[in-house]
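These notes concern the structure reproduced below.
Of the protein chains in this complex, all but one are displayed in their positions.
For clarity, chains are labelled A, B, C and D in written order, and residue numbers in each chain start from 1.
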Amino acid sequence: MTKRSLQSRATPWISAIVLFLLWEGIVRLFHIPDYVLPTPSASLEAAWKFRSAIWMHAAQTLYTTLFGFAIAVVFGVFLGALVGSSRAIYNAANPLLVGFNSVPKVALVPVLVMWFGIGTVPAVITAFIISFFPIVVNVATGLATLEPELRDVLRSLGATRTDILVKVGFPRALPYFFASLKVAITLAFVGSVISETVASNVGVGYLMLSASSKFNMPLVFAGLLVIAAMGIIMYEFFNIVERRSTRWANRANPTG
Amino acid sequence: MTKRSLQSRATPWISAIVLFLLWEGIVRLFHIPDYVLPTPSASLEAAWKFRSAIWMHAAQTLYTTLFGFAIAVVFGVFLGALVGSSRAIYNAANPLLVGFNSVPKVALVPVLVMWFGIGTVPAVITAFIISFFPIVVNVATGLATLEPELRDVLRSLGATRTDILVKVGFPRALPYFFASLKVAITLAFVGSVISETVASNVGVGYLMLSASSKFNMPLVFAGLLVIAAMGIIMYEFFNIVERRSTRWANRANPTG
Amino acid sequence: KAETPVKFSLDWKFEGHTAPYILAKKKGYFADEGLDVTIDSGNGSVGAITRVASGAYDISLADINSLVEFNASHPDQAMKSVFMVYDRPPFSLFMLKKSGITKPEDLKGKTLGAPVFDASRKLFPAFAKATGLSLDDVTWKSMDPPLREPMLVRGDVDAISGHYFTSVLNLENQGVKREDMVVFKYADYGLDFYGNGILASRDMMENHGDQLRGFLRALVKGWRDAIANPDEAIAALKEVDPLIDTDLETKRLNMVIEDNVITDEVLAHGMGPISNDRMAKAIEQVSLAFGLQNPPEVADIFTSIYMPGEADRKIK
Amino acid sequence: MSSSFVELNNVTLRYSEGDDLALDTTDMKIRKGEFIAVVGPSGCGKSSLLKLVSGLMPPSNGTVIVDAKEVAGPLKIVGMAFQNPTLLPWRTTLDNVLLPLEIVKPHRNRLRKHKQEYIERARDLLATVGLAGHENKYPWELSGGMQQRASLCRALIHEPDLLMLDEPFGALDAFTREELWDILQNLWLKRPFTVILVTHDLREAAYLADTVYVMSKRPGKILVARDNTLPRPRDQETTFTQPFTDLVHELRSHIRDVRAA
Partner (left out) sequence: MSSSFVELNNVTLRYSEGDDLALDTTDMKIRKGEFIAVVGPSGCGKSSLLKLVSGLMPPSNGTVIVDAKEVAGPLKIVGMAFQNPTLLPWRTTLDNVLLPLEIVKPHRNRLRKHKQEYIERARDLLATVGLAGHENKYPWELSGGMQQRASLCRALIHEPDLLMLDEPFGALDAFTREELWDILQNLWLKRPFTVILVTHDLREAAYLADTVYVMSKRPGKILVARDNTLPRPRDQETTFTQPFTDLVHELRSHIRDVRAA
């Protein structure tokens, strides 16, 4: 038990280290110049060198991302419930949603800047609008494919639509809700960082853009690594919540 | 029957028209200047005026997007199957995937351009790397939450892992696979367009960037509308395929 | 006394050439004029113009040639520049010596790289006309700004366009020595454009003229101090953006000062004003390059109403 | 008194256009507090009948009337044990049994305050069906018969006016089954609610029901409505009496005829 959990805790680290070694090896072997692709060691060095600046920028990015993501979760669940519970809304809303989401959000950032100035607000909004769609889709799919047998259990009690949603719809869709959170949080990071590169004085996006205009590619990649790390931390958080709440769905997970 | 299907075919159009009217109304009411947010009518006018150029750019974007998307589907299903079928791989791969996907892909385009030159290849690759993750997540979740009762049906026949995957894993995960395709195709469009804005002489991304540098915001939004339209067309295509293949999962869909 | 809040958008990120504004703020020159100025980084001239046009910002730093284009496409919202910062524009083309290109005619049949929104690229038609090239003589490849210098060094393109103080430094960073570069500065080929200037929103001009004048006075003070002591300006910049490379940005600031800001004209009359004739000619060339149907008048583009007095414009 | 609690008038059911009928012109009248049983060959439409009465499905033709109102949607007075246990896999057995209390008034409003009391009630109910000690297990940790018993508890917990049981004892051994007959009978004797029981066990029908309906094979149709006047309470002894055996044999021969038809 403890041995396995130790092992399972170690694997991501091991795979990360393997990846870094591979990356370092390839860059050195092919003499790839650092303005194309810096080595991870150079990137980590840059991260260390600029740690206090990175810390400040990362905190800002984390804050805007989580803010936007939180709105996305609330809105996504709400819209997903709406879309998933009625075919008419599904038909009306889905093409528009898909159309909207096919559009690169970076094109909308300047519009946001006109209204809100540069800084936190556009980043939060960008993180929100870029990340709510996967949640909508998975929640809607979860509700639309709810087994009629389970639905009937509640209907036979004269339950309202909301009851059905709360008591069987959401719990049933929970594994996929969490799946969509994993996608959504990564997109939220992308959104806030993109917005920061276009319109902000702070945040990892600004840091990366400013580093790249100063030829400091290792610092650019340090920024990428920091985002990746924050993404992973958020993911691990959801993972823990998920494991607690969807044990039933993984009841026969092969543990091999 | 026919009446309902007619109606359900009309709803997306109606909702699109309503949205356009709203948009037009708001822009006119608040006298929003066209360099902030052009009216849909101006955008459509621009689209018509530049239709031959748009046509050429759109064809390029569609081509790169679908190419990248196709790779993403194959790779995503494969990786999803791998990740979903073993906890060890799940633990090893997931944090890396999440980290990778938290990073704005636009930061990687320059690296791709260095290797592959300007044009189609980086756009295809960007479309691919931006869109495979939702597929991985949903396929993996679908496989990991497969009801053990269904799995046991196959196991009791001495089926191999592949058999189980093919005969119950995939069919069971199909609704969520399609859900992820909807997210993935929108991301693929985003990916190729972004890559085109960074380094390309063709494609809707290039068109939009060039239009925006000439203060021609209506043309920028015409580009956005074209992307949205292509996204919707692809979505409708998957929708048809999905309806044919997952009727069972929607067997009790409320048709109200 | 109560300070008037002013939102000021730069044309680009916090780099050496934006240090004077930061310095002015740090030294309290804006505050002395009763202004509480917020300085935000920008994303190119297009954004800097629309930010002010839409009222999101009160003042911005932007390329005056882009303003000509904006006014031509939005005559009802036309804006005016109130102060010229770069008396000599930084528009240039860059080649490597080993390419064998030594004069503009050698560009025939070559491939050039730059983003579509790059001012030097947009003005290339004027350069071509001035040097007897035809537009079909070259092929353009579009790419993000940071990509162009590496692409040039690797030989993916034969030449690139860009601001002098950006691309020269980028190329140096790529290991290209100054003597291995060939640079065509547009200004050396009879193209008497102006460069970046200060724009103000209509509201600012109509209702807060005094504050605008004060802003410009403070701005000149910032430049004056920066010219006198570039290191101090860069130090101020570093406080805002701790990530900057001090040596690099000092170099950049010095290049801007020498190349774009300090001209004989400016030394004589101070920073800010323009010559009507020169501007008229520039507008003509710009309109040609951009294919504008009805080129604006100088008075539509620039106004001197808010220009500080000559003594307040002296930079040395 | 002829005022009936549940009434089916000329009801037919077709699952989808072009399909055969699943249920053919069915008429039924069930008094308030009556205990009826429905028997018939597999696939004849018994489960469908329950879904019609509970309002889960609308009839294709005819009307279903419950408590003097035409049924237009799911009713609120029903307790239903489906043919499959259909327990919610993310809830423990106890929580599954508590589910109706979270939905049905007046319990849903009282649940918060009287939580402990309701939990006691659920535990007691689970104990009567032999599931004491399994309250905190998840449904998939229960055997088939245990799931079925939990599902029965879920149908009973909120003391519904109309109880529908679709083969509730099918997965149980004879002794457990007969114990549960008595438990059900006692509950019903204490507080007479209306029961519709679908079963394949003719002895079960004869033991529990006031009236036994025999349905024809697909498309289902009520062929016989047999009153059962055996005295209450019935017990082990009853099953050894001649009238009981006769009734079972009569039902048996009805079914044989039905199947042969």
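What we mean here is this: contacts are C-beta pairs under 8 Å (C-beta built on N, C-alpha and C of every residue); 3 or more make two chains touch, one makes a residue touch a chain.
Just so it is clear, the model here is predicted, and its values are computed rather than measured.
Contact with the chain that does not appear here is found for just one residue of D:28, D:142, D:206 or D:222, D:142. For the options D:202, D:222 or D:247, the residue in contact with the chain missing from this view is D:202. Touching the missing chain, out of B:48, B:115 or B:248, is residue B:248.
Mapped onto chain D, the footprint of the missing chain covers residues 15, 39-47, 83-84, 130, 141-146, 149, 166-167, 170-177, 200, 202, 252, 255-256, 259. Interface residues of chain B with the unshown chain, by the touch rule above, are 149-150, 152-159, 163, 167-168, 171-172, 174, 246, 248-249, 251.
Assume only the chains that are shown with their structure count from here on.
Counting C-beta pairs in contact, the chain pair with the largest number is A-B. We define each chain's centre as the mean of its Cα atoms; on that basis chain A and chain C are separated by 38 Å. Chain contacts: chain A has residues 36, 110, 114-115, 246, 249, 251 touching two or more partner chains. Residue positions of chain C touching 2 or more other chains: 50, 54, 146, 150.
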